[in-house]
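Note that one protein chain is taken out, while the other chains of the complex remain in position.
Here is subunit A:
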Amino acid sequence: MPWDRNQMAERAAQELADGMYVNLGIGIPTLVANYTGDKDITLQSENGMLGMGPFPFEGDEDPDLINAGKQTITELERTAYFDSATSFAMIRGGKIACAILGAMEVSEKGDLANWMIPGKLVKGMGGAMDLVAGVGRVVVVMDHTNKHGDSKVLRECTLPLTGKGVVDLIITNLGVLEVGHKGLHILECAPGVTREDIRAATEATIVD
């Protein structure tokens, strides 16, 4: 059985170590916060906050307190606020240990495409280009194939890039792949998924 969204998030949470400052993207990456267990993790929200708390209780929403997805959230005892220039200084400056992001395509060289599809509505890259260029480690969480069954793990990305050579680890519904110098390494298969299954679903070069 391939992993579902929550299981992919749970697997991604294993990449986080005690004491890390982490930025989580929108979608499945947001679910990673549910699986950090006893680890002391501080979540960064790039609109200007370290120490992001859960959604507020009904009636406690504060228009001055939102995350990068513009959702109402809460603060914690450890929370610090700052302006956008400071926020991206800590991202660009490598102070954020890890970003976990969704993707449309990833290449075997670690290229990432997740911000635009030519000919379709372009909304902008937000903070994604800054994050992948700046943080210590980039983990992508996504389905292995698109809705047509085509591989999203490619030799070369076909879509415009968000970053070149920036992805370190790919977690899909089928397993975990590491970006190496000569191609991808399969580190782990989801239960019931074989290495051959992953190879068959992957267009990119798999070294081992």
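Throughout what follows, a contact is a pair of C-beta atoms (placed from the backbone, for glycine too) under 8 Å apart; a residue touches a chain by one contact, two chains touch by 3 or more; residues count from 1.
In this section, contacts and distances are computed from a predicted model.
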>> According to UniProt, what is the chain that's been left out of this complex called? Choose from "NADH-quinone oxidoreductase subunit D", "CoA transferase subunit A", "Histidine kinase/HSP90-like ATPase domain-containing protein" or "Cytochrome c oxidase subunit 1".
In response: "CoA transferase subunit A"
>> For a quick check of understanding: of A:18, A:38 or A:64, which residue touches the chain that isn't displayed?
In response: A:64
> What is the set of subunit A residues that contact the non-displayed chain in the whole complex?
Replying inline: 45-49, 54-67, 69-73, 75, 81-85, 87-89, 91-92, 111, 121-130, 133-134, 160-165
